[in-house]
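Below is one structure, written out as structure tokens, with a few remarks after it.
All protein chains of the complex are present and in place, except for one that has been dropped.
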């Protein structure tokens, strides 16, 4: 298997899904060793770096990519397996950007109150212990938290000639901010344009479900992924598979619509996997799904619907793509 | 410790929070061995029992209670520890009630489409294996699922003289339909009226997060709970504690508001537990919360926000009430 | 026609729909000359009266009523015709109650920002010009605005034994805060309990659609209404008729659900009025409805759907009740 290494220069970073020329063409089955810049574009590195002063909102969530996958056509499913991830910098950062986040008024949930204080927290990485350190900004409380790397964004070019900001989660993936997009996961995305044009970015050293304050422990990331293609198997919305779960992700507003989208998507998947009638799939999943919220802060809110494999008979999804990618990933190391 | 056994007659069942005379007075610290009827009021017992024919919507979610807790006054916190739960009947039932549920139009999300088919699934209890059996209604698929008992409803009388249907989750608890309300959990509810007037019901042999189709594996339940009181410590919204997590539950519409309520409630709790500034509590919880959806089908949608104790320094909540209740529960068995 | 005058004492005011004993029994067809207290319960009378200091939230939206209507049974429609309204006090008041209103975080749309300043505006009534005077609190701008009296609340006891705060708009009417509930309108409400138990209150000397800041120009009100009954004709949600429009009001959250409820209710009404198929009623109303928002600040948001009579063939609604009530109202004067 081919392993291609790619670390974008500042000029090679992109800030949209769709609308950018591919950084390279790859064949299905290619492994990529990637570096991605943090969501703040490396502008927040100490607690005196305030988002309102340092962050240029035109240049956030810089994307590594897009990659043109040879042979990918609308209607295909792109499979992206995350082999490994680790922090590429010695610290992560989180900020309460004025009028951005889940517990503040925003440009959408518009109100007349003053903004919360623009505050920055720096999380030092302790590689030996595999932790990041939370340190209070208004007191002495400190605690070490396990590093749990994930990608906030993973997506392809949208349909219909649209170009969307890298801050947006949607049908094409994008800024879903789900902790499920981590090592060991295979993400399935429907291809909308020739070459699929996928990219990744917005690495988080850890993130709570919901990403309440609007930013995770944001950090540059080293990663290895394998990219493959399943012809004619495009899901309607992003699906994720790992060793434990089948998952679907809905992204919309209000949040009950995100949930509805994801729940219907998993019902459809289960109809296929187990030959179930729609009503039986609805019933069965009603009794077994786990529903972790992903983000309640982005242009769309994202909700994950997941069903544990251990509760269910063993079947093959997407032609056993996940198992195959795991097998191929065995010898790859960061 | 006093252990009082109570199995309501059909006439003793109640269908509201508030508005019903107490079935008995108990002292704080009392243990109760309870029986609760299923949400359908025992009308759905075979697959030919259709909800549209058998269920009287005036008499659903029958409550065991209300119990008047001596000394409970507005501003106090009621602590209800669930010692144990087990099925009190040999089968559970689930139905897709017309125009009720998460993936159908409803009286609120009103549309013009026809209802989904009114369908009933019966889940036989296998006590030896501790499972319930899912059996397709439109095919041959069958699978045994672990029993994971929980209460759909647990609540007190509302404030302001209101009386609410037992189908409603709100600030007073009620029909939150959260799988977290299970064995080992201590639920904290703010007292609104003298005596608190709490009740429980709507037992589920298992339920997926979201309760997508509108009903869980509904079943009559045997349970033991211990009820205690913490003077002057009323939380604004329901909180839950177990050995692993601190939790808060928000219930409103749209679902992002349920999330906001729960997230703010846990932030407030963490400010108290760890002496944190609001902004530090916001930040810390942003990186560690788990956010399982509870229900997306009731009069309000419910979302749970939870933080793992193992990530955090050891502190005492509600005067160590949870630990105390666990200790007292040791000798109690169903 | 009987004309009964009723001015409640402070002790006779009620603060809920349902749950209160009737202040009197009346026969269908009775005219009532009523006085209603303002929403603040007469606590805000000068700009130094701050809502956070003066208003007791347990005693807001005091209701004049409930009235027991003889012969009213569940399934009937109560028709309440507003003959006339005028200010019963020389000034109205509006306040930005902390964490209440449409452009501030609230207990539901919970956030971490500070409250907007608690500010009071007093509107002097100019009876000669029939205006109220807006006077800036933070500058010199002043303007006279026409008095356009309306009731914020009009409702009956809820179904299912519920008791709801007078702050809540719902299926039973209540705190809809619609400017359409004004002189010349006939409001149709479905009866849920024997006697209907309707009440009115929360008079506004004027109000913008949406009631953005949370309070209108609140004021005590003199009014005359006529109450009548249409057996077996209960609408699912409140309907309103005046000389120009057929209307339906939906109240829920999120606001699109309020809209859906009202739109479906008017579609159902048009199916009956014109013998239309559901799809034709949907289509026709899609091209002619006016949709003024009523409130975006209460426990539920309210949206009015209305269709102009002048666009349509002349038909009789509710057995020509509106025309009959208008005729009967001719000799009644405030």
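By letter and in written order, the chains are A, B and C; residue numbering begins at 1 in each of them.
Please note the rule applied: a contact is a pair of C-beta atoms (placed from the backbone, for glycine too) under 8 Å apart; a residue touches a chain by one contact, two chains touch by 3 or more.
Computed from a predicted structure; not experimentally measured.
Trainee: In the full complex, which of A:203, A:219 or A:254 touches the chain missing from this view?
Mentor: Spelled out, the listed residue whose C-beta touches the missing chain is A:254.
Trainee: Residue-wise, where is chain C in contact with the chain that is not depicted?
Mentor: Against the missing chain, chain C presents residues 94, 96, 102-103, 116-117, 119, 121, 134, 136-139, 141, 143, 145-146, 206-217, 253-256, 259-260, 263-264, 267, 274-277, 279-280, 282-293, 296, 301, 303, 305, 311-313.
Trainee: Would you write out the residues of chain B that touch the absent chain, in ascending order?
Mentor: Its contact residues with the unshown chain are 103-105, 109-116, 254.
Trainee: For chain A, which positions touch the chain that isn't shown here?
Mentor: These residues of chain A touch the chain that is not shown: 15-16, 18-19, 58, 107-112, 160-165, 236, 250, 252-254, 257, 260-261, 263-264, 267, 278-279, 282.
Keep in mind that, in the parts below, only the chains that are shown with their structure count from here on.
Trainee: Can you name the chain whose C-alpha mean lies closest to the mean of all the C-alpha atoms?
Mentor: B
Trainee: Calculate how many whole Å lie between the centre of chain A and the centre of chain B, each centre taken as the average of the chain's C-alpha atoms.
Mentor: Computed value for the inter-centroid distance: 32 Å.
Trainee: Between chain B and chain C, what is the gap in Å from one C-alpha centre to the other?
Mentor: About 35 Å separates the centre of chain B from that of chain C.
Trainee: Which parts of chain B, given as residue numbers and ranges, touch two or more other chains?
Mentor: Correct list: 253-254, 260, 263-264, 267, 279, 282.
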